[in-house]
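In this view, the complex is presented without one of its protein chains, the others remaining in place.
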Amino acid sequence: MSRLDVTEKIITTKVAKGLKWSDIAAKVGLSKEWVTAGCLGQMTFNAEQAGVLAEIFSLTDDEKKWLMVVPYKGSLPTSVPTDPLIYRFYELISVYGTTFKELIHEEFGDGIMSAIDFKMDLQREANPMGDRVAITMSGKFLPYKTY
Amino acid sequence: MSRLDVTEKIITTKVAKGLKWSDIAAKVGLSKEWVTAGCLGQMTFNAEQAGVLAEIFSLTDDEKKWLMVVPYKGSLPTSVPTDPLIYRFYELISVYGTTFKELIHEEFGDGIMSAIDFKMDLQREANPMGDRVAITMSGKFLPYKTY
Amino acid sequence: MSRLDVTEKIITTKVAKGLKWSDIAAKVGLSKEWVTAGCLGQMTFNAEQAGVLAEIFSLTDDEKKWLMVVPYKGSLPTSVPTDPLIYRFYELISVYGTTFKELIHEEFGDGIMSAIDFKMDLQREANPMGDRVAITMSGKFLPYKTY
Amino acid sequence: MSRLDVTEKIITTKVAKGLKWSDIAAKVGLSKEWVTAGCLGQMTFNAEQAGVLAEIFSLTDDEKKWLMVVPYKGSLPTSVPTDPLIYRFYELISVYGTTFKELIHEEFGDGIMSAIDFKMDLQREANPMGDRVAITMSGKFLPYKTY
Amino acid sequence: MSRLDVTEKIITTKVAKGLKWSDIAAKVGLSKEWVTAGCLGQMTFNAEQAGVLAEIFSLTDDEKKWLMVVPYKGSLPTSVPTDPLIYRFYELISVYGTTFKELIHEEFGDGIMSAIDFKMDLQREANPMGDRVAITMSGKFLPYKTY
Amino acid sequence: MSRLDVTEKIITTKVAKGLKWSDIAAKVGLSKEWVTAGCLGQMTFNAEQAGVLAEIFSLTDDEKKWLMVVPYKGSLPTSVPTDPLIYRFYELISVYGTTFKELIHEEFGDGIMSAIDFKMDLQREANPMGDRVAITMSGKFLPYKTY
Amino acid sequence: MSRLDVTEKIITTKVAKGLKWSDIAAKVGLSKEWVTAGCLGQMTFNAEQAGVLAEIFSLTDDEKKWLMVVPYKGSLPTSVPTDPLIYRFYELISVYGTTFKELIHEEFGDGIMSAIDFKMDLQREANPMGDRVAITMSGKFLPYKTY
Amino acid sequence: MSRLDVTEKIITTKVAKGLKWSDIAAKVGLSKEWVTAGCLGQMTFNAEQAGVLAEIFSLTDDEKKWLMVVPYKGSLPTSVPTDPLIYRFYELISVYGTTFKELIHEEFGDGIMSAIDFKMDLQREANPMGDRVAITMSGKFLPYKTY
Amino acid sequence: MSRLDVTEKIITTKVAKGLKWSDIAAKVGLSKEWVTAGCLGQMTFNAEQAGVLAEIFSLTDDEKKWLMVVPYKGSLPTSVPTDPLIYRFYELISVYGTTFKELIHEEFGDGIMSAIDFKMDLQREANPMGDRVAITMSGKFLPYKTY
Partner (left out) sequence: MSRLDVTEKIITTKVAKGLKWSDIAAKVGLSKEWVTAGCLGQMTFNAEQAGVLAEIFSLTDDEKKWLMVVPYKGSLPTSVPTDPLIYRFYELISVYGTTFKELIHEEFGDGIMSAIDFKMDLQREANPMGDRVAITMSGKFLPYKTY
């Protein structure tokens, strides 16, 4: 058994039971973004959170333990994603990556936006021309320092 | 001469003159995100905008015309970016890509967030624990339809 | 169980029963192009459509549910396809890709042809020199706009 | 000097003079699709056609000769295209490639749609919901035969 | 079950029974080149041919049906083949590919040698310095035409 | 200066002077296949042959010397060729590679067809259904031996 | 002119003048590790530091300005480095990468060792069996937090 | 059964029993770095060490034997690692690789730091600004010599 | 069943029984280099040799037959090997490959060292500074000839 097996069981159970990520997240008591990432094998749960999920997805005790182990991260099968929805995000980096770089350096100097000390919120934005996906990202700026 | 030559002249001139993207954008009259992307060879300017930029960057008439030609997009030299700042965005897709997919489909059904009918805003977020980079993205949801 | 398992069951059953995609599509009540793509794990069916397919392919209730889940898209095992029929389409992009780009931009300006708000029709074109494959594609033009 | 140099001169001249592919094609007396592909270094012109183009683009005699040499084809710098417009066509193959395969084989048996005995037409399709790009492809079906 | 499973059963049975491709081809009534390619999952058999093969390889009825389905072609696991015998053919293209191109264009103009309307014969060529492999290929020339 | 520069000069001169490979080969006194490969930087000429070519292509003394140096072989820019004519040969290996392997081993046992002790002849094959390209290859069989 | 040009001038000047990185770093007043990385185009200097370097390497005013621009980082030409010295570090990650992961997570929980808030010291370690390279790395632990 | 199966059993057992690498290492009597690498299939144990591990992980006699066989090393599934923790080490090589090279050559001349005659120590470094990961590496310098 | 299954059974049995390749080779009556390569699925045994191995490794009759079938060669999972021992050989080609080329051509003219008509011997070379691995390779020179 591995974390991957547990992830697959979670996904299969979710389809079979017709559950929603936002409801699962509400039961865990955290944001839907973080809980979904965790259930998909990208984050680590503590004992209490794992207990809630074990009940929702009928996990055995051994399966539950895997939710508390830090997983090998990276959720995509290829370095350039083939799925159209996920590819669009990759395209944004391809087109806007150097723009991100220029503007963050102009504002903050040399360093990066952390992808660890990071949070994200995804919402529907009503719009008469067609609803929009609104994503708000917030990551700590980490400066390179001399030594 | 190609669009790439013009892009390189813009970047070189910006360094030599010590210009800032936000000032340049203000003169063009558009957001700093879009103008920077355009100057880096990812967007197309109209005649008036190109005229402003030609003056700022001392472009010849032929160079100015290239700003009005749709460029071959993609601003990165490798499919997995090596620059740490840009890589962090790639990592976010690697870790959160399937989460984006699950949550957008849960909310909207099958389809994508457009990377074309898209806008973005990048701001400094003051924080006593260290300032943060805040990015807000808004892209139209485009549904797959049956036919 | 995953969507891939269901796709494989559909393909195996189709061969065993000797079914035709055009007949299957007629029963579902949609175009043969869209229904084939869906059965091959690239589109999402609604409950009624999934019900028709479940009967045709003798799917269990759990298998049927997977047809209603948005799949991870991308139907090819390699980025440059090895199958000669599919490769010819890839070659057309390799040879004509920059031509598509030039002519669409000449007609519409900066933007893309949507691959989401898209439909397609594939027909036999009788011809004394040898019949031809006729493919008609129609995708909405999506313009980049300034912001 | 190589064909690539001639292609680049053609493109640079087109931008400087503000020419349109459809006008150039009209002067050559062939479709805009084929002439654009040829000017972008993917097709071979005969002496008369090359003469027309040499005049339009102010080519020297040696440059004109290169238009009559069969080029090394393939117009894209990477196997997975980064440009959003061209990528959308690649995505269509990724998503619909196996569908093309199934439907062509169902209709014609084993073989391919020729990418050589092939023609294409690209038009604007007026639509109140937003104009569409309409592409019609016609390629001879070539069957595999036993021997 | 898939075509791959049937191919593997054919190969395993061939080894276990100690059969020869030339004998199998003789029973099918076609060239050894075509029949071997078909048994290795690269060509499609008609009902009668499939019947002969089903008997030779003890295939079930469902397995036999797969022989009549057009397979996803491409018989090699990597884009640059590792097997020394197959690599030599790849090397010939690497070394002689541009020569093929020059000489075919010199003789025929722009176009290709078809890999579909194609046949091949492989023979032993006795030679006192060591026997040789003689391969004769014949493919229809397909010209690009203007439109 | 490198062999590549000499190769490019040969190709450029050939286009400018409108020469044919078969005529050049006749002057060198060898097959058109071998001479073309050599002129394209894949084979090594002796002093006499290099002298003939130097005259044809107006090479300097130093350029002529490069024709007598063994080149770094491999004439294609990518591992999977993009040019349609050359790709067809690659496709033949993809589809028929395992067939080559099976039939050569069946006839000769373990070993390879040499790509070094090798010759090739390319001819037009008249055919009322459309002329064909006929390629005859002959390579020494080299057996693996035990030791 | 680009940062790459400045980096190349620095390296060429260093060879021509026979300078040592440790001496250069002493003049700049920072560690040899950081100054070398900066001179190789991986870090950003402030005005004072750039002034010192401009004098050492005889940089023009425009060249000096490039030292104060955040560079596009990544100093290696291939994703798997070919140089034996650099490859050994890559091999350490290949062999010990999962060990790093296990031990850091065991000690700290889910998170990473920062490569930004990071410093490094490289020393000779005298040893009668052959001197050793001693590298001490120190990077801040950054935890993933729930949100 | 293969070494991979044994590695997976070790990992699964460790999660199920909630063991720690540092405790396991203490029982084996070696550093936690080396023992962890060995348990993850990167090092070879002697009979006594394997005996201790067999008891801890309830290995069969055949499984224990695999711990004494030199494994095929390399613990990562992709050449550029996707896991954020492991990627940071890869990034350090990308950014600092040429710096390592310059400084080691400056100090030692041409040669490498051995990745075989190598040891490593990983510790928590308490720090009021946030604890740090401290890694000390020591590898023998191996000079290239003339011959 | 495939040759791979037989190879894996051989390796597993060797570990379980604690056999040595040199002893196995002695029983087969050939060099340890060739027999090891054959057992690892890279060479073909005759009936007598296969019989000896079948006894040593307790192979069934069908498994034994696979030893007499020419395998698909290539024993490594990635094009750049990750295992440190095997990588060192790859590095030798990376560093010395052009040297091999220059020196063989200087001595023999255009052609190659055969990897088929080839033998190899691997021995321990006692040395007070540390024992050495001594490898002697002998491959027939195969000249390119004109035709």
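Annotations
In this document, chain identifiers A, B, C, D, E, F, G, H and I correspond to the written order of the chains, with residue numbering beginning at 1 in each.
Simple rule for what comes next: contacts are C-beta pairs under 8 Å (C-beta built on N, C-alpha and C of every residue); 3 or more make two chains touch, one makes a residue touch a chain.
Because the structure is a prediction, the values reported are computed rather than measured.
Taking the complete complex into account, E:87 is the one of E:21, E:87, E:108 or E:144 that touches the chain left out. Within the whole complex, the absent chain has one touching residue among F:19, F:52 or F:69, and that is F:69. Think of the hidden chain as still there; on subunit F it touches residues 1-2, 62, 65-66, 69, 72-74, 76, 79, 115-116. In the full complex, subunit E makes contact with the omitted chain through residues 80, 82, 84, 87, 91, 94-95. For subunit G, the residues touching the chain absent from view are 8, 11-12, 15-16, 18, 78, 80, 82-84.
Rule of thumb we're sticking to: only the chains that are shown with their structure count from here on.
Taking each chain's centre as the mean of its C-alpha atoms, the one that lies farthest from the centre of subunit B is I. Subunit E and subunit I have centres, each the mean of its CA atoms, that are 29 Å apart.
Put simply, the C-alpha centre of subunit C and that of subunit F have 41 angstrom between them. We define each chain's centre as the mean of its Cα atoms; on that basis subunit B and subunit E are separated by 49 Å.
The residues of subunit E that reach two or more other chains are 33, 72-74, 76, 79-80, 83-84, 98, 101, 105, 111-112, 114-116, 142, listed in rising order. According to the touch criterion at the top of this document, the contacting chain pairs are A-B, A-C, A-D, A-G, A-H, B-C, B-D, B-G, B-H, C-D, C-E, C-F, D-E, D-F, E-F, E-I, F-I, G-H, G-I, H-I.
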